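All protein chains but one are shown in place.
Right after this comes chain A.
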Amino acid sequence: MDTLQFLADGFSVAFQWQNLLFALVGVIIGTAVGVLPGIGPMSGVALLIPVTATITSGMPTSAAAASSIILLAGVYYGAMYGGSTTSILLNTPGESSSVVTTLDGYQMAQQGRAGVALAISAIGSFCAGIVALIGLVLLAEPLSNVAVKFGPAEYFSLMLLGLAAVSGLAGKSMTKALIMTVLGLMLGTIGIDAVSGIARFTYDQPILYSGLEFLTVAVGLFALGEVFKTILEKDEETGAIAKIHRIMPTKQDLKDSAIPITRGSLLGFFIGVLPGAGATLASFFSYMTEKKFSKNPETFGKGNIAGVAGPESANNAASGGAMIPLLTLGIPGSGTTAILMGALIMYNIQPGPLLFDEHPEVAWGLIASMFIGNLMLLVLNMPLVRVFAKIIETPKKYLLPMIVAISFFGVYAVQYTTFDLFLLLGCGVLGYLLSKNDYPVAPLVLALVLGPMIENNMRRALTISNGDFSIFFTKPLSLVFIVAAAAWLLVPLLLKLRGRKVIINEEG
C-alpha cells in the first residue's frame, strides 16, 4: 500500500463518529485551554490523559489509543488557536507562543479591528495546519523507513539531542534547565531496572518498583503547580476586553496576509520539526521575518495585519511539525509532545519507526484527524469567537477548584493508589516552588520520559561494542546527533558570552 492508501485508511478511522466527537471535544477544550491564561497546553493535555483513558477503557487497545490521542492532539493544536484570542483582546497572551501576537494584535483591537485580527489568525492557523499536514504525510513514511535502521547508538545520541535541545532553550538560565534535566534523569532511575531486573532506589517499597508514574508527576508539576501559583500570587485580572465588531476580513486584509501566512506556515513547520524549538520560537522567528521582508517595517507594532498572520500561522504549523519526531522516531521534542508520548505509551503504543507498521490506524488516524480538527477549528472560531472570548471571564474561584478536582480524580482513576495522590500533591508544591524560582519544569518531565530509554539504549550499544564508548562517535548518524546536541548547548552560551540576547522557549 502506498501513502495515499494509508491516508485514506486514516481518514476512515478519523471519520468514525466517536473519533469525530473526540476531535471536536479536543479542539474545543484546546481552544478553552488556549484562552485561559492559567492553564497551558502542557497542563491541559496532562490533565486530560486520565479522563480520556477512562472514557476509552472499554475499547480495544489500538482503537482506544487512536481515539484518545486524537483528542489530546486536538487540545494541543486547539490551544494554539485559542492562545491568540487573549493576546488580541486583552494584550495578555494565553500561551507563550502567542506573545508576539500581542504586539500587533492588540493594536488592531484598539483600532476596532479585533474581529478581523481574530479571523485572520484563525485562517492563518488553518492554512498552517494544512501545510503541516502535507509535511507530515510527505515526511512521515520515508523518515520512519530510515529510522528502522537506527540502532541503540543512534537512538541514544538522538535522545541526548532532544534533551540538550530542550535544556538549551528552556527558561532564562541554562544552568537551571540542566539541573532540572539531571533531576528528571535521576527520578527516572527509580524502580526495577528494565535490563537487569535489579531494584533501584526503591527502599523495599513495592509501590516504587514500577517507578514514579509519569502522569502523576506531569499533572502535579504543571496543573497543580499552576493552581498553587495562581492562588499564592493572586494574579490580578487584567484590563478591559476589546469589543469585537466586524469579523470577516476585507479583500485587502486577505491579500496582505496571504504571503505572511505561507511564509509563517513553512517556517513554523520546519522549526517545529527540530527538537526543542517549539511554537514560541517559531512565532518569534516568523514575526522577525515578516518585519524584515515588509515594505513598511515601521508599521509593525502599530497594528500591521502581517504581524498577526505570520506568527499565528507559524505557531500552529510548529505544533504539527513537532508531531514528526514524535511519531516517526519516538522522540518528543518538547514538554507537550513528551506528554503526548506518555499517553501513547500508556496504551502500549510505542511511538517510533515501528508505529507506522504496527499501528497504522493510530498514526494515520491521528494525521487525518488533525486535518478534520483544523477544519472544525476554523468553522468554530469564525462564528464563535465571541463565545470563546467570554471564557476569559471565568472567575478563578470556579476554575481553580475544577482543575484540582480533575487532577485528583484523573490520577486516581488511572493509578488507584493513595500513594500517587500524595505524589501528586508533592509534585504540585514542587512545581510551584520551581516555577517561582525560574526553574523550567519541561526539561524535568522530558528527562523523566526519556531517561529510562536513554539508559537502556546506551547499555545495549555498549554491549554491542563490548564496552567501547567510541561506538557513539564512529557511527556517522550518531556522531551528527551528538555534535548537534553539543551545538544546542554551546551556541546560546557563546551568544550570551558575546552579549547577544537569546530568544528562549518558555513553552517547553
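Assume contacts are C-beta pairs under 8 Å (C-beta built on N, C-alpha and C of every residue); 3 or more make two chains touch, one makes a residue touch a chain; residues count from 1.
We take it that contacts and distances are computed from a predicted model.
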item: Listed names "cysteine desulfurase", "Fe-S oxidoreductase", "Tripartite tricarboxylate transporter substrate binding protein" or "3-oxoacyl-ACP synthase", matching UniProt entry of the absent chain; value: "Tripartite tricarboxylate transporter substrate binding protein"
item: Contact residue for the chain not shown (choose from A:L20, A:L139, A:I179 or A:I192); value: A:I192
item: Omitted-chain contact residue, chosen from A:L354, A:L375 or A:A487; value: A:L354
item: Contact with the hidden chain (one of A:A8, A:L138, A:V387 or A:L433); value: A:V387
item: Which of A:P50, A:G225, A:P325 or A:G342 contacts the chain that the document leaves out; value: A:P50
item: Chain A, residues in touch with the chain not shown (by the definition above); value: 29, 32, 48, 50-51, 54-55, 57-58, 61, 148-152, 191-199, 206-207, 209-210, 348, 350, 354, 358, 387, 390-391, 393-395, 398-399, 402, 405-406, 409-410, 413, 416-417, 456, 460, 463-464, 466
